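With one protein chain removed, the remaining protein chains of the complex are shown where they sit.
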Amino acid sequence: MPDPMRIRAVMMGDLVDVKILMSHVMETGQRKNADGDLVPAHYITEVSATCKDKTVMSAAWGPSVAKNPYFSFRFKGGAKGDKLSITWKDTAGGTRTDEVTIN
Amino acid sequence: MKKTRRDFLSLTGRLGLAAAALTSGLFSRIAMAVDTRPAFEATSLKDALASIGVTEHQASAEIILKAPDIAENGAVVPVEVTSKLPGTRSIALLVEKNPHQMSAEFMIPEGTEAFVATRLKVAETSNVFAVVKTDAGVFHAAKVVKVTLGGCGG
Amino acid sequence: MAAPSLFSTVIAACLAAMTALPAGAEQTSEEAIAEYHAMFGDENPAELWQLRGEELWKTPRGSRQVSLETCDLGKGPGVIAGAYAELPRWFEDTGKVQDLESRLVTCMTTLQGLPESEVLAIKFGDGEQKSDLEAVTAYVVAASRGSRISLPLDHPAEKAAYALGERVFFYRAGPHDFACATCHSESGKRIRLQTLPQLTTPEGAQAAYTRWPAYRVSQGELRTMEWRLQDCFRQQRLPQLKYGSDVAIGLTLYLARNANGGEMVAPSIKR
Partner (left out) sequence: MNSSLRVAALLLCMGPLASALADPAPDLTATLKAAFEDKRQATLDRLDQDETQKLCTQYRDQPPAEVAQEIAKMNLATVKPPADGKYLGDWKAGEVVASTGTGLQWNDDPAKPNGGNCYACHELAPAEMAYGTLGPSLKHYGKLRGQDPAVLAYAWSMIYNSSSYAPCSNMPRFGHRGILTEQQIKDVMAYLFDAASPVNQ
């Protein structure tokens, strides 16, 4: 099972400031391991964020997003106590959703 | 202050709703994990942009692209984009010298700031582009990131 | 405007960047590296290891189905606050000087009843192959943030470990004649663009030791002191340093003692 994300969602004036760290190898499929074998591609392709049933961010990623990705964005319409949900999906059919309360 | 943050972090961990939907076809899917999305398959800036519907674009000082002048390591290069252009719909990040130029495309719905920050792999010294789609056309900003060699065994 | 405009813009930008480079590039490149580090801010993927380590610390495991919450790291059972800042130290129960990693192995095997082979199966993680030891180490070390390193070397075995560490530090060997001292006994030097800490002085040792373990962006992994030392020896062209060996612990203690008084900031983020 994929490891949890670390999500921080904090009010910054009328904006919700979101900072996410995800645990993912983001293998490009071009890296060789110590034995000289190609490590198969395995990376996040989609990320989306939902707050109060509204999609506040959606992104398409390729393998050149760095390993253990960091992603930050800001949106209006959220308030302290609201829930923010983040989901990612990867090339191997893996997915993870984490929810956090806006601070 | 520190304690509050730690409690908050662990809370996030416990609230985490994990859903590892790994299908039974996992291994064949890993083996064939070829990205079929044209933007991420393209091997030139022009093709990558064309595949997201961009053929014409112009430089804009209203796009602020922050990236380091020198990356001590190309494996992780912080990149931050703010678009002050009205009606910004999406922000794409591209790295000219990478095998595949397209790194990421972010859709910006109404109410979301035209701001994203992430970290990219940059294979060698290269231009990084932020390409912004707006109601009034497509604009870009570029920045050179020098990737240095390092270490005693490298 | 079509694609060519993009390239002409870039060429202009390149030329501007090149002409902007002053003759004394040394200062500039070091400033640029500092700017690169500053851009990471507080967003350190080491936190992902800390989260996993906390889970491992609190989960009952092994044949005894207990958690690590009664593991004694030197400040009493279960006390992790400030514990890393006082390690390595002498442990009466094992009759050994231990660093954090080898002490965790002790707790996992004796307290939890996990087989040693399983505990040591993945010492250093690699992508999907995750190391529990690195995760728990990250969690425990983070609980020493703000603590000052304090190794009084009261026990004779601690003094002996320090003396061994010091001698190993200056030992030249291998095809390249390298010792730890080759790169780490002068201040203000660098390898390529990486500044080398002078580990024989309090300032240099503090600057280095207080920042380990660290998330290495070059590997996308959290690395502990055990990893750091064995990788230095790899680069010295020497064989594999054994995990938890007296040499590994002696060198760690030598560096920690030299860093006495330094304030822990690890896990940090490094190249």
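Per-chain residue numbering starts at 1, and chain names A, B and C are given in the order in which the chains are listed.
We take it that contacts are C-beta pairs under 8 Å (C-beta built on N, C-alpha and C of every residue); 3 or more make two chains touch, one makes a residue touch a chain.
The model shown is predicted, which means the values in this text are computed figures rather than measured ones.
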Full-assembly contacts of the left-out chain, visible side only, are chains B, C
Among the options C:G76, C:G95, C:P156 or C:P175, the absent chain makes contact with C:P175
Across C:K130, C:H155 or C:R190, the one contacting the chain not displayed is C:R190
Out of C:E35, C:E55, C:D246 or C:E263, only one touches the absent chain, namely C:D246
Answer key for C:S218, C:Q235 or C:S268 versus the chain not shown reads C:Q235
Checked against the full complex, the residue among C:A46, C:L164, C:L255 or C:I269 that touches the missing chain is C:L164
Listed in rising order, the chain B residues that touch the chain left out are 148-154
Chain C residues touching the chain left out here are 25, 29, 163-164, 167-168, 170-179, 181-183, 185-186, 188-193, 196, 233-235, 237-242, 245-248
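Following the convention adopted for this analysis, only the chains that are shown with their structure count from here on.
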Averaging C-alpha coordinates per chain, one finds the centres of chain A and chain C separated by a number of Å equal to 27
Cα centroid separation, chain A vs chain B, in Å, comes to 12
Flagged in chain B as touching 2+ other chains are 9, 12-13, 75-76, 78, 80
The positions of chain C in contact with two or more other chains are 47, 51, 217, 220
Given the complex, residues on chain A that touch chain B span 1-2, 4-8, 15, 26, 28-30, 40-42, 45, 54-67, 69-77, 91-101, 103
Counting only contacts in the complex, chain C reaches chain B at residues 1-3, 5-6, 9-10, 13-14, 17, 29, 32-33, 35-37, 39-40, 47, 50-51, 54-55, 142, 145-146, 183, 191-194, 217-220, 234-235, 271
Per the touch rule above, chain A residues touching chain C in the complex are 3-4, 6, 19, 21-23, 25-27, 33, 39, 42, 66-68, 70, 72
